[in-house]
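Have a look at this one.
Removed from the display is one protein chain of the complex; every other protein chain stays in position.
We just call them A and B in the order they show up, numbering each chain from 1.
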Amino acid sequence: MLNFIIRKILMLIPMLIAISFLIFLGVDLMPGDAVDFMIPPDALSSVDPVKLEALREELGLNDPFFVRYVKWLGNIVQGDFGYSLQSGVPVAELVASKLPATLELSIAALIISTLFGSLLGVVSALKKGTLVDNALTVFGMIGVAIPQFLFGLIMIMVFVFKFQWFPVGGRMTPGSEFFFMRLDYLVLPALTLGLSLTAGVMRYSRSSMLDSLNKDYIKTARSKGLPEWRVNLVHGLRVAMTPVAVLIGFRLPMLIGGAVVIEQVFQWPGVGQMFVMAVRSQNTPVVMMVAFFSVLIVLVSSILVDVVTALLDPRVKLS
Amino acid sequence: MHMQETVLKVDNLHVNFYTNQRCNKALRGISFELKKGRTLCMVGESGCGKSVTANAIMQLLPDLSRIEEGSITYWKEGEKISLGELKKNGPEIRALRGEEIAMIFQDPMTALNPVFSVGFQMNEMLMNHSSMSKKEATKKSISLLTDMGVPAPEQRVFEYPHQYSGGMRQRAMIAMAMACEPKVLIADEPTTALDVTIQAQIFELMNTLKREKDMAMMLITHDMGVVAEMADDVAVMYMGLIIESGTATQVLGNPTHPYTSALLESIPMLGKGKNQKLEPIKGTTPDPYNRPPGCQFAPRCKHADEKCHTHMPPEFFTKEAHMVRCFKYEELNHER
Partner (left out) sequence: MSSQALQKKMDDLLYKEDHGLLKENTTSRTLRKILANKLAIAGFVVFVLMIIMCAIAPLLTKYGPNAIDLRNRLSSPSKAHIMGTDQIGRDIWTRILYGGRISIFIGLGSALGAALIGVSLGTYAGYRRGMLDSIVMKVSEIMMSFPQIILVSILVTILGQSLWNLLLIFILTGWPSMYRMARSQMLSIREQEYIQALQAFGIKGHIIAFKHMLPNAIGPIFVNITLSTAMFILQEASLSFLGLGVPLETATWGNILNVAQDLNILREAWWVWLPVGLVITLFVMAVNFIGDGLRDAADPTQVG
């Protein structure tokens, strides 16, 4: 197992380099550069263009592409992701400060989706054809069709404005940093972010469970005189879990993408919100780093999916 | 002749399937008995209803089907239990499953759960019907595997089904079925998925068990060769009906129903040599939704007359309790 993980990580490296190249290329093509940001727009006219050029030379902004790329790559390996064009703060620091918020949100959404989705999906399968099943199916259909941010907006309208159960946005108020005290800020964003994943997991675990319950080993289990709950929940469920785990692994990138939008809706101070602002203001270093890290997370999660699959299904050979 | 004790009796069983918005009458009134220490072979083509019968006995029929008429009776230490009336998957039938009546299936690869070890699945059977602890159950499982001829059982018990070979898997299934020493073993085409050489071993194993435990065995097969080897009693099925039944000597030595004779003439039997004359049975089995009104075999039968085409023959019995569902049974029977 350990060998497998190490090998997979090693295989990642050429991928990461290729991707870093693409990111660097892409962001390099974005209009504007460091010097443009150092000068406020209204002062631009009074600055000597020759001096600007000299500055560019000095900062190495006119060096050939590959030189700049390699320099950038070298910096990254040392943990230096450059400085935010907006605030001058090292990007790494910025991201590190915002990361916990996004992680909190994403992990909460992931847990909610996995638990609720699987639970509801299994219930749906066991009660196939009943009112419960049909109602859940309808819920699932709406859940995958509704734009996530719209759901968030509706949640805000109902639970924040109408019922006033939850605060309107943000992550906490000063003085209540303790996790359980600020749970009410987390509830709506996490539920919203997890919505489409929950619906997807629910649908998939329902069909996976139905598939499993149709198999021959279910009949064998009954023929041994086992009680129904054991037939369904030990034999049926256990086999149904593997495809669902794989699905969740594949949908993790969506969770990251979703965070970008949801953080905006709820004014959640995370990396996603930072990314949107950076894109709007063409804050290249920030955009680059966030893009790079999001890809890293996606690649790591694909390795995780392989590991989890191997753990869940003894037939899978890690080769 | 020593008194043969009946442990399971099926009487006039009718089972209907309701899939695809149609009604398929899979079993149309079959009756037979399973006796202690004797093997009954149910033989017939695919689709004749052999597996349905087995599932009906175990009350494992699929959701979209039901027993319409008839009874299944099991004798547990003198006490009569009507299986058809027990609550579906209720505590009574579950107490019987595995402990009194056990079943083994055609394909052990799909019949065993791939994500649990063989030992786990065997322990389940043991722990469900007794108060054994996991440790005790594992010990017993290992000894069962040894009895069934699985090599290195102490390791094998922790392995998964996909790590076993085909023959070993079936032995493990048999071990699991025999774990609680059932009085009745139902085997649904247990060797169809295995090589012929393994087949012989498995049957030898089953015979030994039958003798040692004085078990009643119901063996479902489509292979007349298997019948010749294993059967004490035979029941030939066609289109949801038993058209001939009796002891193996009676049915194989004196096949009376035209279908039985045709079956025996159409397949090669090991040991009869290479100059066997093979006669395929003319025609095809009728569409289950479009059955002939009278005897189901009439359209393909060379002896059939007007009455055969319009009336369903009842069960006729010869003096020796050899049952034939054919109006012409007296002419066709050559009993001494």
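Assume contacts are C-beta pairs under 8 Å (C-beta built on N, C-alpha and C of every residue); 3 or more make two chains touch, one makes a residue touch a chain.
Treat the numbers as computed from the prediction; the structure is a model and nothing was measured.
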item: Selected residue (touches chain absent from view) among A:52, A:92, A:187 or A:279; value: A:279
item: Identified contact with the non-displayed chain, of A:73, A:92 or A:261; value: A:261
item: Of A:141, A:233 or A:311, the one touching the omitted chain in the full complex; value: A:141
item: Touching residues on chain A - with respect to the absent chain; value: 15, 18-19, 22-23, 26-27, 29-31, 129-130, 141-142, 144-150, 153-154, 156-157, 161, 168-169, 253-254, 256-258, 260-261, 264-265, 275-276, 279-280, 282, 287, 290-291, 294-295, 298-299, 302
item: Chain B, residues in touch with the chain not shown (by the definition above); value: 16, 18-23, 63-64, 66, 68, 289
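Basically, only the chains that are shown with their structure count from here on.
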item: For chain A paired with chain B, centre-to-centre distance based on mean C-alpha positions, whole Å; value: 55
item: Contact set on chain A toward chain B in their complex; value: 215-217, 219-228, 235, 238-239, 242, 312-315
item: Chain B residues touching chain A - in the complex, by the definition given at the top; value: 58, 60, 89, 93-99, 102-103, 105, 107, 110-116, 124-125, 128-129, 160, 162, 176
